[in-house]
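All protein chains of the complex are present and in place, except for one that has been dropped.
Naming follows writing order (A and B), and every chain is counted from residue 1.
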Amino acid sequence: MDFLNALVALSNFVLVPAIAYGSQLALGALGVTLIYGILRFSNFAHGDTMAFGAMIAVLVTWWMQSVGIGLGPLPTALLALPFAILGCMILVLITDRLVYRFYREQKAKPVILVIVSMGVMFIMNGLVRFIIGPDDQRFADGERFLISAREFKQLTGLKEGLAIKTTQGITVVVAVIAVALLFWFLNKTRTGKSMRAYSDNEDLALLSGINPERVVMYTWLIVAALATTAGVLYGLDKSFKPFVYFQLLLPIFASAIVGGLGNPLGAIAGGFIIAFSEVTITYAWKKVLTYLMPESLEPSGLVQLLSTDYKFAVSFVILLIVLLFKPTGLFKGKAV
Amino acid sequence: MSEPVKNTLLFVLVGALILLTGFMQSWNSALMILNMGLISAIMAIGVNLQWGFAGLFNVGVMGFVALGGLAVVLVSTPPTPGAWTAGGFGILLALLLGAATIFAAVMIAQKMPKGRMRTLTMIVVLVAGFFVFRAVFDPNVAAVEAISPATSGHIGGLNLPVLLAWPAGGLFAAGAAWLIGKTALGLRSDYLAIATLGIAEIIIAVMKNEDWLARGVKNVIGLPRPVPYEIDLQNDPGFIERASSLGLDPVTASTLYVKLGYSVLFLIVLLVLLWMAQMALKSPWGRMMRAIRDNEVAAEAMGKDVTRRHLQIFVLGSAVCGIAGAMMTTLDGQLTPGTYQPLRFTFLVWVMVIVGGSGNNFGAVLGAMLIWFLWVQVEPIGLWLMQVLTAGLPDGSALKTHLLDSAAHMRLLTMGVVLLLVLRFSPRGLIPEK
Partner (left out) sequence: MSDNPYQDDHGNKDATITNTKGMGTMTPAHRESGETHYVGGGPFLIGDSMTGGYGKGPDILHDCTIAVDKGEIAVIVGPNGAGKSTAMKAVFGMLNVRSGSVRLDGEDITNLSPQDRVIKGMGFVPQTSNIFTSMTVQENLEMGAFIRTDDFSDTMEQVFELFPILREKRNQPAGELSGGQRQQVAVGRALMTKPKVLMLDEPTAGVSPIVMDELFDRIIEVSRTGLPILMVEQNARQALEIADKGYVLVQGRNAYTGTGKELLADPEVRKSFLGG
């Protein structure tokens, strides 16, 4: 019984949150890794692209709520998601047309594009704050829990409760669908393959008649969709705050690099590795250990390895360890 | 227009902008812009050393600046009575133990033959070291933080003159930079960008959470100053007399006097650092650095130790940022870890360097002054613009309120636009590298 209780406590405080957070990071890291693989630079504006997409979702959700459109137990934001993706796509396409394309024509080195993306980051950041303000916005509605701690206790008779938030459930489902779609697209469709070809060898792609501008356009579209989805899911799970999205850049970069930059599979794995290490290392293990250990050995402190404020440090240390031992990331990325 | 004339005109333009602020707003604002502009110029010189001279991508400027700020507290504030005996030495011991653990792990990684045995030993050493560290660290921290938590609760400083904190800030930043550079530079490829991005966040996290160090988000206020206090000046009859002879009331005169005092100090530091950076640029060392930057492969083939050179300049540039950070905290008179944000302290400095002209020290200085001026002035200009634009809307309408409230965020937008415009139309910056 104690073992079961420990397991439930573990799931409640570590596994479920980490899986949800990992899915969000994975979606974010996929966007970064695609840009890195195909446009060949690390996009500092990615966090703000997520914020922009999520912002549109928030606005559309508010509008829908005000006219009474809803999904019942599910959050209205799911209905708003397609609109948000569309809005974000328009934004990134305009950005590409006005900003990035010029540098492609100049055959600019990737590092120039990195600096350019800093400028884009400033603009998007300003834009989001300009439109919706820098404050916290809540937009989640519908049922709060798939299963609440109380229901779970009644159901199982255990002392520990397991609560799964609707948003966590949705996060995982949506992330799985998005990732499945992405992999199907990249591996099975002609356009997807042409994107991989372009990433692999630009010159030869050109010689095969692949139009680079089309590849770039599709990449931005996919990235916009992924970023918006990640942004909305994160916002539903936590709350929407522009600055937080900017700060997500570090764990997202860390995920993409740990997995191997340029490798989509790696981005997903990286997302979960970073999420799990952040949550496990900053979780106070007292509760779980109390169930597992004999009374005499029960811990007196919280058994928290690091305070939650150090979660950035965790992702960074993981990153460093991986890079020191496997410079191309866990899955063979492009960075050597 | 010849090169020097154009450059001089650009500097004159920035000077005129600041003077204009003085005439149109107030001399206080003008001097505030000037002072932070001078500090920004020093930060820009630091980043320019790294990016302009050596092509090193440092996106952790914020961390080094914050370390400089920390140095001010640790050097210039008086020590908290009893803190050292209560737990200060214990904390020091814990930190030494922690360092020893990491050192042991590195030694194991280098000395032991590769294999499962090595991995296991390392894990054992690290885990054991971590728990020993925590066991020594936690109680001592609690002891220090228990000392009158409302006013101090930290170990305090060395009570030395605050000007000494400036070089100390440089040393702090240099130490951190050495550690980062040692791990991130010269692997098969560099990981400097992500390493600096991460370490900056960690430094801020430490400063926010380790209350024993510098009170964390409870802030340390009332830091010693290298210039007199306004209130003392206002009580000084000699000063009042001189002020009135200039036609100024004592309050205004004292604030201006203090700010001017800072300006002079900052200008001296800037000129010294600028001179040193120029000498470095022209020296054989600087030429080699640029040769490495322009063609690393060739430089390596010629037997240059690229990694070593990169480490040198990375440490130097970070130290300069640390000095600037210490100066800034001195100017503020307080350390507020919560206010360090990457957009303001990392990316804005980058905008300064790119706009000014990477690879050119004067460019960096110009860019810093110009961008800082814009950063401060875009807000009032934006507000004014919004007022003009929304003049037709009825008072109290939601859109008008929103637009007026949002004007403050125009500065981020403007910085992005300026950076992109310069990159597009003058990619080497306003004063390009020669």
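As a working rule, a residue touches a chain if its C-beta (ideal position, glycine included) is under 8 Å from a C-beta of that chain, and two chains touch if they have at least 3 such contacts.
Note that the coordinates shown come from a computational prediction; the quantities given were computed from them, not determined experimentally.
Chemist: Tell me which residue among B:Glu296, B:Asp332 or B:Glu379 touches the hidden chain in the full complex.
Modeler: The missing chain is touched by B:Glu296.
Chemist: Considering the complete complex, identify which of A:Lys109, A:Arg138 or A:Lys159 is in touch with the unshown chain.
Modeler: Checking the options A:Lys109, A:Arg138 or A:Lys159, the one contacting the hidden chain is A:Lys109.
Chemist: Using the document's definition of touch, tell me which of B:Ala41, B:Ala177, B:Ile194 or B:Leu430 contacts the absent chain.
Modeler: Candidates B:Ala41, B:Ala177, B:Ile194 or B:Leu430; residue touching the omitted chain: B:Ile194.
Chemist: In terms of residues, what is the contact footprint of the unshown chain on subunit A?
Modeler: Listed in rising order, the touching residues are 36-37, 40-42, 103, 105-112, 114, 190, 193-194, 196-197, 199-212, 253, 257, 261-262, 334-336.
Chemist: State which residues belonging to subunit B touch the missing partner chain.
Modeler: These residues touch the chain not displayed: 51, 55-57, 189-195, 293-296, 427-428, 433.
Note that in this section only the chains that are shown with their structure count from here on.
Chemist: Quick one: in the complex, what on subunit A touches subunit B?
Modeler: Subunit A residues touching subunit B: 42, 44, 99, 102, 111-112, 114-116, 118-127, 129-131, 133-134, 243, 246-247, 249-250, 253-254, 257, 305, 307, 309-310, 312-313, 315-316, 319-320, 323-324, 327, 335-336.
Chemist: In their shared complex, at which residues does subunit B touch subunit A?
Modeler: 57, 130, 183, 187-189, 191, 193-195, 197-199, 201-202, 205, 208-209, 341-343, 347, 350-351, 354, 405-406, 409-417, 419-420, 423-424, 427
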